[in-house]
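Here the complex is missing a single protein chain, while all its other protein chains stay put.
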Amino acid sequence: MGECHYQSGNYEALVMAETVRRILDTVGINRERFTIDWASAAEGPRFVKLLTEFTEKIKTMGPLGEAEGLDWETLKFRLEAARNLCKNMQFRAQYGNLAKEIKKLGDYSPENISQAIEKKLVPQIRKRIFEAELKELIAQGPQAVEVLREKTGATEEEIGAILETLKKKEKK
Amino acid sequence: MVEAGRSPNIEILTLAEVESLSGKPGKFKAKVKIRPRYIDPDKCTACGQCMQYCPREAVDEYNERLDFTRAARIDFPQAVPTAYYIDEDRCLQLNHETCMICTNVCGPKAIDFNQEPEIRELEVGAVVLCPGFGNVPEEALTKYGYGIYPDVMTSLEIERLMCVSGPTEGEIIRPSDFSHPRKIAFLQCVGSRDVSCGRPFCSSVCCMYAMKEASMLKEHAPEAEIALFFMDVRTQGKGFDAAFERAVDKYGFRVIKARVPKVEQVDGRLALNYVTEEGTVHRELFDLVVLSVGLSAPEGAEELAKKFGIELNPFGFAKTEVKDPLTAKSGIYVAGAFHGPKDIPESVMQASGAAAKVSELLAEARGQDMVEKEFPPEDQELLEMPVRVGVFVCHCGVNIAGVVDVEAVRDYAKSLPGVVYAENVLYSCAQDSLEKLKEKIKEHKLNRLVIAACSPRTHEPLFQETLREAGLNLALVEMANIRDQCSWVHADDPEKATQKAKDQVRMAVAKARRLKPLELQKVKVTPSALVIGGGAAGMAAALSIADQGYEVHLVEKEAELGGHLRRVKFLAEGENPQKILKDLITRVEKHENIRVYKSASVENISGYVGNFTSTIKVKEGSKVINHGVVVVATGAKEHKPSGYLYGKNRKILTQLELEEKLSRGKRGLGKTRRVVMIQCAGSRGEELPHCSKLCCQQAVKNALRIKELSPETEVFIFYRDMRTYGFYEELYRKARNQGVIFLRYEPTQRPEVLKKGRGIVVRGYDALLGEEIEIPADLVVLSVGVAPDKENPIAQILKTPMTDEGFLMEAHVKLRPVEVAVDGVYICGLAHGPKPLEETLAQAKAAAGKAVIPLAKGFVEVPPIVSRVEEKKCIGCGICASLCPYNAIEMVKKEKRRKAQVIAAACKGCGVCGSHCPVFAITLGGFTDEAILEQIQAFGLPEAEESKEAELEKEAA
Amino acid sequence: MAKKSGKVLVVGGGIAGIQTALDLAELGYYVYLVEKKATIGGVMAKLDKTFPTNDCSI
Partner (left out) sequence: MQFEPRILSFLCNWCCYAAADSAGVARFSYPPNNRVIRIMCTGRMDPQFVVEAFYVRADGVFVGG
């Protein structure tokens, strides 16, 4: 770390990585399926070790979704919401500003990054993803809360809150 | 090689020899005789028809006479110039005026038997002699049965035999019965370290290449058993010891310390009789014996010396002095093996150094005879056409094709959307292939290229240039790395490797479809250099840069210039190091282009090649300087061993401390009757992992000095391998003749230094006697080795990688020995690795030569991977500006709105801005969101591709 | 004094000669690379791989 050719580029990658983990948590993908690590130009053997270990880990984990107990249809549905999240301007601005704040304070320790993201980004991630999903589901007709929970992975309270705001918006 | 063929400023004259030279430095006249090729290289398309039809056989010299070729031929397919020629000694037409078959089959009518030898008079300012090395005398080979027993082969023959494009396509068979050899012996020092054939010196390279060949043989034939016979293992080069040990470990070679006197043939096998160190006699049978043949002076060296008026050393190599190792005489320089046996990195270093010497001499004439390379204008019509991708799948000989089914990859590529053409190429980077590539671009109207070959890190620039030559924009090529990251690492699973190659090609094609033309930018260079370290290396580099006409800032942390060299009192070569040092210091301090900062340190370096800004801390405060390049010559330290009672007893010294004593003459030696030296007291795995390269010759040099001052003083040297490589071997021989006693030890039985009564004894194991011995000593001298500065602050500031040992790491071990991974930074001297003064000075010149390249050009070309802001989309949030690690984005007011703006020269293309832009207003040249997303989608299951096809068709319509 | 020439003669087209020529060309000189064989590359062109990385040669 810090030996990056681009000075601080890889620090930003740490923020990115933690954000990604939280998105994966939200859609129900095992966060261990994603990894970020470092090897310098001279460290061929280290790269081999990292990649081999990661491959082994994924091998024991099993195929995407199957291991998570999610059928592909549900997972795809959730990932679509995540894709939209990543393209959403407001969310990207929040993400960018958070990276900016962390850089200003200069504390790239995993704890600090994790805390900052927990506080500032995670509520946004969950709200936006679930909201998009729920909108989509409701558009298909009335659904039981059980089904909604299963399809989105959100808690009952989260679903309740989002449905509430959706209703309000509709009234307006 | 290919690059040399492509440069507009290098005119290659083949079949040519210099007849005479007249004039003086700066203005020579050389008469060069050029023999006819009988095939016009400008017309020849290298189709090979002439060779195919040529009825006349000729011995294939390129393949070490192991094969036949034709009178009309090319030496090897990637040859430069990539053109055929006719061997006038063999050709029927030229010798018997009958045949002319080639003339009739040659499509482009390139064959011309009327060509005559041509004499050209060339006016040149300087000469660099690089004639290489020659063969060892016949008798050095015949005494091992070479030429008598067919299964005794030379190392170079093995080299060709192992090559897949060689006579057996890489199959290892013994010449006598074409069987696969089961037991193979390598005999070292054939034509080296051998007084009987007039080759007393060490050839310096054979230990390494023998190990390489043995390893390769093992890869070709895993069942073969290999034994290597060494006198000493001389792998003193940087990183070589470790590589040697790894190979022995991995392949289970037998390393035998013995010199085999001769080879006999017994029942179709070869018998070796040898005596090991303990005195036991062995007799062993082998199927194949490889002679590790040494390097001799080049053939015709005397004649060459006469023509150019230079002197040779007693062995026929060019004679030079330590203080100026690359100069044969004013205006005439040498580089490579003609200077003495040496390996590739050393030769490359000397080559760059010799170029620097020329550039010093001809500074005023720089640029005056240069030809600018011009590219044709971009073919707008082609660029505006819908995407037409061409895919070229490289075999890289067998490097790729040996594992990956390249034909299948090609066929698969053809099926991909957007691809209009795909083919296989034997070596895509070869000159002829590049020419064909240009033709194919024209013929098939290709406007996007995918090269499935090696790594873009090494070869992308080559293909980019080819695209420019073909009138395409350089950014329209994408490489799929199916060698370094595929065939080389998945050799055990061809099927999966092929699948991976297909996937990578599919992803590359997907990206290629999204590639857009980019503009190449030039950035001005500050014409000055920062040299860090005022030792021999730093001073020599500074002087060379200054003599080449550029300003130099030389920073030395001590109060005095000189570094490590200040402590060296004698040189193995006999010259006076203190005089060399004094001359360097005087010239540096007087030079008008050099600014010296003593007791100073470099606090910070920022910027990039061409535009660095550094802060130097000096006594009076700090100074900020701008410079275009950096030379790091921060040196190393003398290792201080923790054992051997060093520092606990005044009878125990290091070699440098001994030199100090010896410099006071006989007086310094006092009543010393017996000196015991211990080699590798620290190096080679004890406290330092590496071989320190210079200690063996240092010990022998000092031992001889002792003998000279006091012939009756006994000198013992405990060693592991005496590494007096090259001409230092002469000193070793002399020391033995003068009665210095050498005792070899194994790393498991390192000698110990003990206090006994009031005296000191060295306890060690004598392999000859086979028992432990104790030698009372008046002086114990430790060859402590060279310790790198592991915490080298400069390396940290510059973020340039270091080796595990703590030396600075070069960009490429062989071909870029003075450059590092960071552009504009060069290295030399002990900071790069242990080496004697002569090599340090040559390397300093090399670093200076390389460092001046950007200064002399006056600009550097910025790779077009910089970011660009789409102003319309930009919302002026400023996130990019605050995240950019280079401060390369500024916020400006445009029509009353805040907008981001990129400073292209400062942008390094990391892409942090793009990945954090809320509105995707920033695109990164070559790595746009669209391109990367498309690549990811292509990674997805191939079904996704089918819909892409439809999409693309829609777009086209 | 007569003006110096900006051209350089490099004798020998092996790795040392090639590298010298390349660097000189980059430094702003015109180079004649004189090789007695029909092809440049010298001995290094005959080597399949090189120690210690077993990398391919030129």
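Residue numbering begins at 1 within each chain, and the chains themselves are lettered A, B and C in the order written.
As a convention for this text, a residue touches a chain if its C-beta (ideal position, glycine included) is under 8 Å from a C-beta of that chain, and two chains touch if they have at least 3 such contacts.
Remember, predicted model here, so these are calculated numbers, not experimental data.
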Selected from B:Arg160, B:Arg410 or B:His490 as touching the chain missing from the view:
B:His490
Since one chain has been left out of the picture, which residues of subunit A touch it in the full complex?
3-6, 8-10, 12-13, 16-17, 19-20, 23-24, 29, 33-48, 50-52, 54-59, 61-64, 72, 76, 79-80, 82-83, 85-87, 95
Over the whole complex, note the residues of subunit B touching the chain we left out.
455-458, 481, 483-486, 488-493, 496-497, 499-500, 503-504, 507, 821, 865, 885, 908-912, 914-916, 924, 927, 929, 932-933, 935-937, 939-941, 944
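Simple rule for what comes next: only the chains that are shown with their structure count from here on.
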Just curious, how far off is subunit B from subunit A if you go by their C-alpha centres, in Å?
46
Whole-Å distance, C-alpha centre of subunit A to that of subunit C, is 55
Gap in Å, rounded to a whole number, between the CA centres of subunit C and subunit B
13
For subunit A, which residues are shared contacts with two or more other chains?
none
Within their complex, subunit B touches subunit C through residues 1, 3-5, 7, 9-18, 26-28, 30, 32, 37, 62, 64, 74-76, 79-81, 85, 122-133, 156, 159-160, 162-164, 166, 208-209, 211-212, 215-216, 239-240, 242-244, 304, 335-338, 344, 347-348, 350-352, 354-356, 358-359, 361-362, 364-371, 396, 399, 813-815, 849-850, 852-853, 856-857
Please output the residues of subunit C touching subunit B within their complex, sorted ascending.
2-58
Help me check something: in the complex, which residues belonging to subunit A touch subunit B?
3-9, 12, 16, 40-42, 48, 87, 89-90, 92-93, 95-97, 99-100, 103-104
